[in-house]
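Just one protein chain is left out here, and the rest sit where they should.
Residue numbering begins at 1 within each chain, and the chains themselves are lettered A, B, C, D, E, F and G in the order written.
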Amino acid sequence: VTESPIADVGGFARLDVDRLARTGDPEVVLADGKTPEQTAAVLRRLSSSHPERAVLATRCDEATRALCRDALDGAAVDDVGRTVTVGTLPEPAGLVVVVAAGTSDLPVAAEAMTTVGVFGARAELVADVGVAGLHRLLAERDHIAAADAVIVVAGMDGALPGVVAGLVGVPLIAVPTSVGYGASFGGIAALLTMLNACAPGVSVVNIDNGFGAAVSAARIARRAAKPL
Amino acid sequence: VTESPIADVGGFARLDVDRLARTGDPEVVLADGKTPEQTAAVLRRLSSSHPERAVLATRCDEATRALCRDALDGAAVDDVGRTVTVGTLPEPAGLVVVVAAGTSDLPVAAEAMTTVGVFGARAELVADVGVAGLHRLLAERDHIAAADAVIVVAGMDGALPGVVAGLVGVPLIAVPTSVGYGASFGGIAALLTMLNACAPGVSVVNIDNGFGAAVSAARIARRAAKPL
Amino acid sequence: VTESPIADVGGFARLDVDRLARTGDPEVVLADGKTPEQTAAVLRRLSSSHPERAVLATRCDEATRALCRDALDGAAVDDVGRTVTVGTLPEPAGLVVVVAAGTSDLPVAAEAMTTVGVFGARAELVADVGVAGLHRLLAERDHIAAADAVIVVAGMDGALPGVVAGLVGVPLIAVPTSVGYGASFGGIAALLTMLNACAPGVSVVNIDNGFGAAVSAARIARRAAKPL
Amino acid sequence: VTESPIADVGGFARLDVDRLARTGDPEVVLADGKTPEQTAAVLRRLSSSHPERAVLATRCDEATRALCRDALDGAAVDDVGRTVTVGTLPEPAGLVVVVAAGTSDLPVAAEAMTTVGVFGARAELVADVGVAGLHRLLAERDHIAAADAVIVVAGMDGALPGVVAGLVGVPLIAVPTSVGYGASFGGIAALLTMLNACAPGVSVVNIDNGFGAAVSAARIARRAAKPL
Amino acid sequence: VTESPIADVGGFARLDVDRLARTGDPEVVLADGKTPEQTAAVLRRLSSSHPERAVLATRCDEATRALCRDALDGAAVDDVGRTVTVGTLPEPAGLVVVVAAGTSDLPVAAEAMTTVGVFGARAELVADVGVAGLHRLLAERDHIAAADAVIVVAGMDGALPGVVAGLVGVPLIAVPTSVGYGASFGGIAALLTMLNACAPGVSVVNIDNGFGAAVSAARIARRAAKPL
Amino acid sequence: VTESPIADVGGFARLDVDRLARTGDPEVVLADGKTPEQTAAVLRRLSSSHPERAVLATRCDEATRALCRDALDGAAVDDVGRTVTVGTLPEPAGLVVVVAAGTSDLPVAAEAMTTVGVFGARAELVADVGVAGLHRLLAERDHIAAADAVIVVAGMDGALPGVVAGLVGVPLIAVPTSVGYGASFGGIAALLTMLNACAPGVSVVNIDNGFGAAVSAARIARRAAKPL
Amino acid sequence: VTESPIADVGGFARLDVDRLARTGDPEVVLADGKTPEQTAAVLRRLSSSHPERAVLATRCDEATRALCRDALDGAAVDDVGRTVTVGTLPEPAGLVVVVAAGTSDLPVAAEAMTTVGVFGARAELVADVGVAGLHRLLAERDHIAAADAVIVVAGMDGALPGVVAGLVGVPLIAVPTSVGYGASFGGIAALLTMLNACAPGVSVVNIDNGFGAAVSAARIARRAAKPL
Partner (left out) sequence: VTESPIADVGGFARLDVDRLARTGDPEVVLADGKTPEQTAAVLRRLSSSHPERAVLATRCDEATRALCRDALDGAAVDDVGRTVTVGTLPEPAGLVVVVAAGTSDLPVAAEAMTTVGVFGARAELVADVGVAGLHRLLAERDHIAAADAVIVVAGMDGALPGVVAGLVGVPLIAVPTSVGYGASFGGIAALLTMLNACAPGVSVVNIDNGFGAAVSAARIARRAAKPL
């Protein structure tokens, strides 16, 4: 019985240790498609490369979170947002408000909020303000308008980001979620709604990609707080 | 040179003269896919079958409208909604409010308004109240709430019907339009948004099908005005 | 180990206690994406806000239904339609006939029937009348024609609503179901068929959305029975 | 200036002169994508290869039909079905009934009827019997039941073949047409409806492919009339 | 705790006992979406309605097959094709050859073969003759040419039916299967290939629908063997 | 002959004159779906409402541009980007670099550049730096890194934004264009590529929506230049 | 009236003059999306950069071909394949056989053949050998087997490449074409067929991309003829 040709390779991953220098933020681990051991190993190596900056893994399944809780000193594990953070968060600069349409959108919002912190901004949550009851959103209008960047998370019809963009002029990142059934097609309906938003100033990330939205939003907020 | 086998057939259409008895409303002509002469001929025959009820043709191109204007006595031609109506409208019973998101949605709204009249209800228009400027819609809330049925016409993100359905409990038919570009996919984005509306009480018809929405809405309004 | 940022939030949901005033019907709980405990808690709070009106949860999985059966006094649980109802149903006004094409469409029909009752109308079922044996449907024609609104539930080819709409002039809401295989694409085929129905007067809701169809139908029936 | 490398090739087409021997029917010319001159040339060569059997070109645009009318002796040109036939039709064996849902489906029905004749069976048309007015179809039930094979042509919701298949046990080929708008997606809706027909015994060909349906139906009818 | 409104209905299904008279063949049970008990009950009732004709259930899962094996006297259960047959098969008239491209296509072929028998024709199998090794197919050419109808079952690229249709003139029904991965999209690739087959005379049924192909093929073969 | 019901409406549009107060920027005219006269009239009214801020119309066809050139004093017309601007541009704050992959992407880049100016930031172009020749992009790396926000416009494979996001940490908005053929599906391929970009920090707007990207980018840049 | 911001840019394109050094072949001009003048200008500049190697433009419309014929000395224009070549072709090394399924596929085959020559190999054509008449293909089997690389061009069902790959072991590039109608979806059906080919050794390029297939094939053939 022979071994996999991959097993001959010295390592399964090449760390992009230069990324902090190029982009101002260290590499993040996408745990999906990695074994718990691989994720923990990469986190440990990234953390030792950047002892001064917290490092992050996203989309961690239950086994990965359990292993990291046990094996990584000081790991902050979020079971809702499925993230693992290791190290000290940077001092936050700028405010990102994360708006979630419904209760089912909270896991994606949680991933976004943790990521905002790791990327150096402050995150505040406005939850359950879907367009079916507009008064809930209108009551939060000034809260949202005070942000440096806003992330709007919504599934089903995905209508919330366009409505928010009509109320405030804050840079806005929309995150469609896979919440819904039937013709929501796992988030495609919400994605298309957001891409076609009537109000200008909406840009969109992949379905359930709270992480990606947070990277953009944190960078915007940081610059707004302390321009380069 | 032989003739088409179709040409041997005595006629190209079988009128459903029984439909008025079965459903309470006469047959309507879909002009798309018919020659101007065919449309005019069918209108004339339907009109003579139902001299007491106006008859309608929808999706009439310019040539069909021109021919009907010339050839059919008393034809009412709407160049925006692309309809031709022949005969006396029934006394309206019940009110249908037609809400259009933007200027480009007006042709579909016009088709709906004419059809509402032919099917025996009264139609009123609320135009250009898209969700990018919510105050325009909120100002019309009571107007819409007073209707027996409401039709909401919107393209691009198609978010308007869900927002309206959160404001009023009136039976609501949503019409996605093909207005938009790129990932609006000719109205698919708006259609999906409407099918996934968070607020309950939204039902949907085919893209650009102002006619179909109006048939449903007029029937609802008539019953609400004078229950059977 | 830190906690989820979401856990800091006082609550996971904002009840739309104003919805009854705006739309005439209280909020309904979509159990999908909520834990059994969350669903039961929201039901309890909604019920205490509206002690005079029954409240409803839909798409309740087995665990949610079991918890509600145990924990909520007077909860009516439907294992076929996967609904939980708490409180006294309103006196029904108007008749909604629910037509189901096949045996596999009954769960969606059951969700619709329960919802019709919660939203204040009376529901009657006509089951297993698919178009492959038209005589079964024709025998029920007068039953359907006597309704104030009709819901037609069908999977596979989704042809039934268009055929019913050719037989009666009652306002009709079509519900495509995910019943089928292969090129039914989880209900897309039936959805498209219904959107393209040749007979006018068909409006459509999301795949498997018996709830949404029932909200529309009950509102139509109530108005027809006792006009505002 | 050099010439196209294709121009060096002796000819643009290889006739499949052996097809009559293998399958019992000669090759047919798909004029789409060929110049009028190419179509006429291939028809002439096929005709001289099979002087005893009529040869056929389908999907002939106006220029091709005009050229064939002028240049080919005894060419039978059908402007509705867009076909050109050259030579004597075989003695028909067996009956194919072609059922068309609406007026706009007649061009596809015409292509089918001509092809049935070229492939050796007799064709009869039943037109404008869409499911919106079932009585029109029920009146033709015995006519259809007497056929050896039936072709059902329908656009929009494509519901007709499934209904016919519930009424008769005759082998049935369904042809979706591109008639419709919006979510008919150029015939996809009708195609999916037919593939998902509840009544068994429906097989389907490509959108607008009256020719293909006719080849199958004629072969079925011929065998039923005079078994091999 | 209340009961489902469906449970109040006397029965979950209306048998189409008239179908044999209308179409020449009794109703068949689609077990998918039914409980084992429902399937067995319907089979028993159909069998007592048609004691002289075998009745069939398709898409029976393991529990349904086990129950039928135990509870239905003389039930013939096929674990490959997932069918249950009850009663005596009719005397076969006409030959249907079932051609399967690969080993993975055999379950669909088995469903087709059993159905052909129940619908009154004889079935023979030609297996594992995919187009990657044409000589295997060419060796069976005369076998296939001798059939009254041919069913071709193929997944992945779905190329086999078009190749067979170029070799013989027998009426041909193509069945795409969900065999494949990646861009086969659960059988869509094979379905599209078959709808676009270059050789005329190919009609197509739904993905994995061996049953539907067999109904068509058996009807064709019966008529060819003993014309009405 | 009657008139369109729409013609009875006092106006075809409701200006959102409050938008500047809510969002910091005035309404923009989407000329698509409007007549040249409608576009010119709305521009004129917007301009008189906001004499101190330039107003913009996008997606102006040739006739609209010609009319605006003639009829609107001081109109700036861009035939490449198909925009019309009326009024004095605001003093720019912050830098937006617009990166275009190929020559065919320039019209979308031009629309973005004009919009950036109208929304109060400065725009610089980096053209023809597609990933097929990386050295062209690498030579511009520092130029891009110096921006406050970057817009990356690309059709075909849409790979450029992900590569840029790996090189710099500037907030990045990606615009897929409809440039390409075959399986580019009018920009869908590029859109999907961008949504799935491996490098974090990419958010995406609708296909060909240079305008929307510019609104987001200008708002980001303005805040970075002079924090609120 | 202002000018387009793009017009301020010194040039519309950056030539990748380094590509010959990196990849062994010079840059090629995709004329789609360029004006005739832009295409001619780029060809002239590329030609002067690589006087020893012929340069190529593809997808040239009629106006571009006319201008190049007039304005570029020694331009070889192919009206079938829509290419323009300037300069001396390299001495061919290795043989590429281009197999085209039908007459309508010849323009794509022509583009491939010209490109093969520009990229340094010899091209031979085998035309009109679709799978509907296998004997035509089998007669060319040895011709194809003698090639160093083979390109197979097919539309409609796209079945030909898989059949060829079962007959010979030559490296094979498949090109789906947009030839077909209805469910061919502009070449998607053929593309999917080729991606799912049962016979191994088939790789695929974009729809109608004869150019891309030729680049791959010529590189394979050159290496086979004179290994590096």
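Following the convention adopted for this analysis, a contact is a pair of C-beta atoms (placed from the backbone, for glycine too) under 8 Å apart; a residue touches a chain by one contact, two chains touch by 3 or more.
Note that the structure is a prediction, hence the values are computed from the model and not measured.
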item	value
Among E:M113, E:I144, E:A159 or E:L172, residue touching the chain not depicted	E:M113
Which residue of F:A101, F:V116, F:A145 or F:L172 touches the chain not shown here	F:A101
Residue, one of F:L43, F:A110, F:I188 or F:A221, that touches the chain absent here	F:I188
Residue among E:T39, E:T85, E:N196 or E:N209 that touches the chain left out of view	E:T85
Where the missing chain touches chain E, by residue	69, 75-81, 85, 102-104, 106, 109-110, 113-114, 117, 123, 125, 127-129, 132-133, 135-136, 179, 181-184
Where the unshown chain meets chain F, residue by residue	101-102, 130-134, 156-159, 162-163, 165-167, 180, 182-185, 188-190, 192-199
Where the unshown chain meets chain G, residue by residue	19, 22-25, 28, 148, 165-173, 191, 195-196, 200-206, 211-213, 215-216, 219-220, 223-228
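Here, only the chains that are shown with their structure count from here on.
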item	value
Distance from chain B to chain A - Cα centre to Cα centre, in angstrom	44
Centre-to-centre distance between chain E and chain D (centres being mean Cα positions), rounded to whole Å	26
Per-residue multi-chain contacts in chain C, two or more chains	19, 102, 132-133, 165-167, 182-184, 188, 191, 195-196, 206
